[in-house]
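Every protein chain except one is present and positioned as in the full complex.
Up next, chain A:
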(Lines give C-alpha, C1' and ligand atoms only; values in the text may rest on other atoms or scores of the structure.)
Protein backbone atom coordinates (compact mmCIF):
# COMPACT_ATOMS: atom_id res chain seq x y z
CA UNK A 1 0.00 0.00 0.00
CA UNK A 2 2.56 2.57 1.13
CA UNK A 3 4.06 4.56 -1.68
CA UNK A 4 1.81 2.79 -4.19
CA UNK A 5 0.15 4.82 -6.86
CA UNK A 6 -3.51 5.49 -6.29
CA UNK A 7 -6.06 5.28 -8.99
CA UNK A 8 -8.04 8.48 -9.53
CA UNK A 9 -7.25 9.97 -6.16
CA UNK A 10 -9.11 7.30 -4.19
CA UNK A 11 -6.79 7.80 -1.27
CA UNK A 12 -7.73 11.49 -1.12
CA UNK A 13 -11.42 10.62 -1.44
CA UNK A 14 -11.14 8.16 1.43
CA UNK A 15 -9.45 10.69 3.71
CA UNK A 16 -12.04 13.32 2.79
CA UNK A 17 -14.97 11.01 3.52
CA UNK A 18 -13.45 9.96 6.85
CA UNK A 19 -13.15 13.60 7.86
CA UNK A 20 -16.67 14.38 6.65
CA UNK A 21 -18.02 11.59 8.85
CA UNK A 22 -16.04 12.85 11.86
CA UNK A 23 -17.27 16.41 11.47
CA UNK A 24 -20.85 15.35 10.87
CA UNK A 25 -21.00 12.95 13.80
CA UNK A 26 -19.60 15.66 16.09
CA UNK A 27 -22.44 17.94 14.96
CA UNK A 28 -25.06 15.21 15.43
CA UNK A 29 -23.81 14.59 18.96
CA UNK A 30 -24.12 18.23 20.01
CA UNK A 31 -26.77 18.89 22.64
CA UNK A 32 -30.07 19.80 21.08
CA UNK A 33 -31.19 23.30 22.12
CA UNK A 34 -34.23 23.26 24.42
CA UNK A 35 -36.18 25.42 21.97
CA UNK A 36 -36.88 22.37 19.80
CA UNK A 37 -38.34 20.30 22.61
CA UNK A 38 -40.39 23.34 23.64
CA UNK A 39 -41.54 23.80 20.06
CA UNK A 40 -42.71 20.20 19.74
CA UNK A 41 -44.56 20.46 23.06
CA UNK A 42 -46.23 23.68 21.88
CA UNK A 43 -47.28 22.14 18.55
CA UNK A 44 -48.71 19.15 20.38
CA UNK A 45 -50.62 21.40 22.80
CA UNK A 46 -52.03 23.50 19.95
CA UNK A 47 -53.23 20.38 18.18
CA UNK A 48 -54.92 19.12 21.33
CA UNK A 49 -56.68 22.47 21.68
CA UNK A 50 -57.80 22.51 18.03
CA UNK A 51 -59.24 19.01 18.17
CA UNK A 52 -60.95 19.92 21.45
CA UNK A 53 -62.55 22.95 19.72
CA UNK A 54 -63.64 20.76 16.84
CA UNK A 55 -65.23 18.32 19.26
CA UNK A 56 -67.20 21.17 20.77
CA UNK A 57 -68.31 22.38 17.33
CA UNK A 58 -69.30 18.84 16.40
CA UNK A 59 -71.52 18.58 19.44
CA UNK A 60 -73.40 21.82 18.73
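Just so we're on the same page, contacts are C-beta pairs under 8 Å (C-beta built on N, C-alpha and C of every residue); 3 or more make two chains touch, one makes a residue touch a chain; residues count from 1.
By definition in this document, contacts and distances are computed from a predicted model.
K.L.:
Looking at UniProt, which of "ABC transporter substrate-binding protein", "GvpL/GvpF family gas vesicle protein", "RNA polymerase sigma factor" or "FtsW-like cell division membrane protein CA_C0505" names the chain that isn't shown?
P.N.:
"RNA polymerase sigma factor"
K.L.:
Against the chain that's been left off, what residues of chain A make contact? List them.
P.N.:
Touch set of chain A with respect to the missing chain: 3, 5-6, 9, 11-13, 15-30, 32-33, 35-37, 39-40, 43.
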